[in-house]
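A single protein chain has been omitted; all remaining protein chains appear in their positions.
Lettered A and B in written order, each chain numbered from 1.
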Amino acid sequence: MNVMAPARARSKLKADRVTLAHGGGGKAMRDLIDDVFVSAFGDCQTSELEDQARLTCGALNEPGAQLAFTTDSFVVDPVEFPGGDIGKIAVCGTVNDLAVGGGKPLWLSAAFIIEEGTDVSLLRRVAASMRQAADDAGVTIVTGDTKVVGSGSADKVFVTTSGVGVIPPGRNLSARNVVAGDVAIVNGVLGDHGAAILACRGDMALTTDIKSDCQSLNGLMEAALSAAPGLRAARDATRGGLASALNEIAAAAGVGIEIEETQLPLRTEVKGVCEILGLDPLYLANEGTLVAFAPPEEAEAALSAMRNHPAGQEAKIIGRATDNRPGMVVMNTVFGGGRIVDMLVGEQLPRIC
Amino acid sequence: MCLGIPGQIVEISDPARKLAIADVSGVKREVNVACILGDGQLDDLIGTWTLIHVGFAMSRIDEAEAAETLKVLQMLGEAQEEIEAMRASAAE
Partner (left out) sequence: MKYADEFRDPVAAKAVLSAISNVIDEIGATADEPVSIMEICGGHTHAIFRYGLDKLTPPGLEFIHGPGCPVCVLPMSRVDECVELAEQPNVIFTTFGDAMRVPGSKKSLLQAKAEGCDIRMVYSPLDALELARKNPDKEVIFFALGFETTTPSTALSIQQAEADKVTNFSVFCNHITVPPPIKALLQDPYVKIDGFVGPGHVSMVIGIEPYRFIARDFGKPIVVAGFEPVDLLQSVLMVLKQIADGRADVENQYSRVVPDEGNPVAIAACDDVYDMREKFEWRGLGEIDSSGLKIREKYAAFDAEQKFKIGYGAGPRNVAEPDGCRCGDVMTGRIKPHACPKFGGACNPETPLGALMVSSEGACAAYFQYGGYREAAE
């Protein structure tokens, strides 16, 4: 269902909490959709009261242009955390999935599964933050849906966003393109999101100023691509952290990847959280950090383009692809010893003993 | 086993239960200080570096001993350099 842009006067939602009635298809549902979501995502008059968004895009008419399409579901506990909330992540995450493939994100859909009893004010904040994130990334939320489930069947709100973008002709970013000698660049510090979430959950009773790095990376990718058009590949280092992103690339490209422990950008506080809980920052989740591979002759250009962009001020070259040990990621430790950085098995659990 | 990390006591949070706030690289956590209090006053612990394990300050870190260990390491480094230099000149 297309929830955007009703032609008639907007209805008001008076309830403080969501009840099953808000999922019932009647007036209560209309009120929720209009007053909470449409009013936030609002003024894109792309279509009116149809079950689908109807969109046209000149960029696609260019010969060789490709449509990029992605989808992702978001569940975060807590829903709001330092540096963002589930809405911001839902927009940035999908924008980033398009951007790391060289796509220019255009439109998003947003579907919400809402737990009965959820504060309407929370939903308003989430919707507002989605709008803000969409505006910041230059994308429009053009269609959406809501469902309400019984108490306990969801945790406050789950969000699914799908995104459509256009990859301009001539761009071909793919993990398979990475060859030995290519340089690995990250756009910023690692692990902020994972550490922020761990700390703000409160289970470990840690107090920190760490904020999630949640941000859209399409602007950064465009800057990097215009400075380094030969960029081979980029990956969003989300769940499983940098280690997982690098392992995926190594496996897809059939190259080895060597990274330098001394070059990894890490915030002191993130190191602190990792020391206390016995965690490895390479596996902590990020929500606004990518790793890109550039051919050596374009590496400096890509690096400085990233550094000149607000989302990449702490960009750093962390390593390179090699012919050694195809499919494996090796980290040279501060000691000159090497250690294999494998995929994580299951979830990283705090280690005390 | 036994992950333990250095942290600095920055605040007393619950005198009755001997709880204090320790700072580890800018991350703060409440820890029990009963094991490092000795005969002193709680407030005197502020600024103390301690080894923390599962929420308990288990040992005061001894600055002089740390310096001593580092000095031994430094001397070892110098001695090794000399040995290498001697080997290098013997090989010439």
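Points to keep in mind about this one:
Everything that follows uses one rule, which is that contacts are C-beta pairs under 8 Å (C-beta built on N, C-alpha and C of every residue); 3 or more make two chains touch, one makes a residue touch a chain.
Not measured: the values here are computed from a predicted model.
Of the residues in subunit A, those that touch the hidden partner chain are 203-206, 271-272, 275-278, 328, 330, 333-340, 342, 345-346, 349-353.
Listed by residue number, the positions of subunit B touching the unshown chain are 1-6, 8, 17, 19, 24-25, 29-30, 32, 34-38, 49, 51, 53-56, 58-59, 61-63, 65-66, 68-70, 72-74, 76-77, 79-81, 83-84.
Just so it is clear, only the chains that are shown with their structure count from here on.
Note: centroid distance subunit A to subunit B, computed from Cα atoms, is 39 Å. Within the complex formed with subunit A, the residues of subunit B that make contact are 1-3, 5, 24-30, 52, 54-55.
If you check the complex, the residues on subunit A that touch subunit B are 199, 204-209, 268-269, 271-273, 275-276, 278, 351-353.
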